[in-house]
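What you see is the complex with one protein chain gone and the rest in place.
Naming follows writing order (A and B), and every chain is counted from residue 1.
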Amino acid sequence: MFIHDTLLNRLKRGCETMAYPQGAPPALPDRHGGALRVEAAKCQTGCAACVAVCPTEAITRPPNQPVALDLGRCIFCAECVKTCPTGAITQTGDHRLAVRRRDDLVLGDAGKEQLRLAAALDEKLRRLFGRSLKLRQVSAGGCAACEADTNVLGTIGWDLGRFGIQFVASPRHADGLLITGPVSKNMELALKKTWDAVPPPKLVIAVGACAIAGGPFVGHPQVNNGAGALVPVDLFIPGCPPHPLTILDGLLRLLGRLEESGRKT
Amino acid sequence: MNLSPLALLLQTLLLLLLAPLLSGVIKNWKAKLQNRRGPPPWQVYFDIAKFLRKDMVISEHASWVFSFAPYVVFLTALLTGLMVPMINTPAPLSLFGGVLAVVGLLALGRFFLALGGLDPASAFGGMGSSREMTIAAIAEPALMLAIFTVAITAGSTDLSRIAESTQGATWKLLNPAHVLAFAALFIVLLAETGRIPVDNPATHLELTMIHEAMLLEYSGRYLAFMEWGASIKQLVLMTLLINVFFPIGLAGPGASAAAFGISLLAYLAKLLALSAAVVVVETTNAKMRLFRAPDLLSAAFVLATLALLSTFLFH
Partner (left out) sequence: MNEFSATLLTFALGAYVAGMVGALLFQRAERLANVIGFGLATAGGVCGVISFASALATGAATVSRSFELFPSLIPYVRFSIHADALGCFFGLIISLLAVALSIYSLGYARGYYGHKNVGALAALFNALLLATTLVFLADHALFFLIAWEIMALSAYCLVSFEHEHEETRDAGVLYFVMSHIGTACLILGFLLLFQASGSYGFDSFHALGDNMPAGQRNAVFLLFLFGFGVKAGMVPLHIWLPAAHPVAPSNVSALMSGVLIKTGIYGMTRVFFDFMGAPPNWWGVTVLTIGTISAVLGVLFALMEHDLKRLLAYHSIENIGIILMGLGAALMFLHSGHPALASLALIAGLYHTINHAVFKALLFLGAGAILHATHTRNMEEMGGLIKRMPKTAVCFLIGAVAISALPPLNGFVSEWLTYQSLLQGFGTTTSLIRLMFPLSGAMLALTGALAAACFVKAFGITFLAQPRSEHARQAHEAPFTMLLGQGILTAACVFLGLFPALFLKLFDPLTQQLTGQQLSQQLSTANGLVLSGVAAHGGTVSTLGLTLMLLCLLPVPLVLCLLFARRSKTRIAPTWDCGQRGLTPQMEYTATGFSKPIRMIFKTLFRPHREVQREYDFSPYFATTIRFESHVEEVFQTRIYRPLKWLVLRASRRLRALQAGSLQAYLIYIFVTLLLLLLFAL
């Protein structure tokens, strides 16, 4: 009997949701290097090797200026890490990548070797959304890898619902948008209308290199180079695509839910 | 009738506070049965509190009916709750109406809910309204026949009388008419509260929505009242089911405080048991295609007719 099988299965396998954030986060896969760290002090004068190899032109080194790596444009291919002769750019293996401000993603300057991670929302918004956040996902013309990794947060291993975060169908029910994709010209109107349809107060979370700065499609005439061109973004989660752990970390960080689990942030 | 302000106030508070908790418990247990943690049972409180505080966006095509509907849905659900015996009989407003008035008031709420779905000129809302009214219409005969069976055995449509008539001899709870009527009403409960297999309350696909589709345009406090009203309606229907068919431990008029305490605990236990049944049905079934729903509700009608016929055996 189906009911019998279901109950038996449940008793045998128990709860399969991971312990994080009450326990350790799951290990990142080997190929995932985590966040990058840029120490401009280690750069050789006149060396622009990393600038040449970056496929999305995320690294700039204006003459007589320190190197600047924009993690918002970075697709984490790690070519620059391999190319750099002095090891100025390194992979930290840290899954935490979410930031609140766009310029917090530009690494390189003194004091900005690593990301300044996202602070929680202000008191008023945290009281409103802290325990109940409903997001409307807008897929704005990308490759759907970010959508897939966001979708996986709803499965029983990650179980986004236990934090009170939920994806909803109608923007009227939503507290914010979760945007993926570089916002192609065809999706411009749709994104604007979805944003207008959400009742205030509202948030925007840009997930993935495309949504932050256009990703691999940067500079193309048919894209808007990220959601920031159309709507005000409150949380940037870089990656191509960001690991579900990174996305989850970003969301919980935004809501201030990580402090209470006792983990060091 | 127990029209004391204290009884009214207490029952109102119980309805308002218990309804979201019940929805939350069902969601949580569904998640647990699916091998995941799920949102905590008090999650719905947070959702409602948030919706109440948010701004609203209203369609330019909507009229005053759109704004009126959430209040009607909320108030009719609350009023029916006061007419149903929860922890003691008689219910505070039992003089104002029995089971027919309860069904009528819930129908009034549904009428305005459906109008609210049509008002913003959205095709999804119209679809939701159409399906909701259809499902309600084909569920009515089974509902009425099961209620009639119970009312006939009790000799009255007054809910307190019906509950009292089943008390006493415990073997009465297992007579065939009783069991069949309960089965019929359980299926109608699933239909009226929008649960799988009739409607999926957690779906995001508009074409599979029935109840949710009518709420797509609602935001802010209107949405809060709609959701709260729906959960109160769910609580009322479940209370009806458990106190009419299993009124064990239900305190009578003029009961002592201890009896009240026992009644409250018994009530919560029965509610949780019924929720468990709903959770198991929801988890082990898939949502039926809309045009298969009449088959399910016809089965409920047949069960109710059998219940009626079996009253012959015991009369």
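Worth a mention:
Assume contacts are C-beta pairs under 8 Å (C-beta built on N, C-alpha and C of every residue); 3 or more make two chains touch, one makes a residue touch a chain.
Values in this document were obtained by computation on a predicted structure and should not be read as measured data.
Listed residues B:G98, B:G194 or B:P247: the one in touch with the omitted chain is B:G98.
For the options B:Q34, B:S130 or B:T284, the residue in contact with the chain missing from this view is B:S130.
Within the full complex, the residue among B:L108, B:A183 or B:A259 touching the omitted chain is B:L108. Of the candidate positions A:M18, A:A40 or A:A197, contact with the hidden chain is made by A:A197.
Residue B:D158 is the one among B:D47, B:D158, B:D199 or B:E227 that touches the chain missing from this view.
Residue-level contact of chain B with the missing chain is found at 12, 16, 49, 52-65, 71, 74-76, 78-79, 82, 93, 95-101, 103-105, 107-108, 110-111, 114-115, 118-123, 125-127, 129-131, 133-134, 136-145, 148-149, 151-152, 155-158, 161, 216-217, 220-221, 225, 290-291, 294, 301, 304-305, 308-309. By the touch criterion stated above, the residues of chain A touching the omitted chain are 170-172, 187, 189-191, 193-194, 196-197, 199-200.
Rule of thumb we're sticking to: only the chains that are shown with their structure count from here on.
Inter-chain spacing, taken between the CA centroids of chain A and chain B, is 42 Å.
Against chain B, in their complex, chain A makes its touches with residues 2-3, 6-7, 9-10, 13-17, 128-129, 131-132, 134, 156, 159, 161-164, 167-170, 172-173, 175, 197-201.
On the chain B side of its complex with chain A, the touching residues are 31-40, 43, 46-47, 49-50, 53-57, 203-206, 209, 212, 215-220, 223, 280, 283-284.
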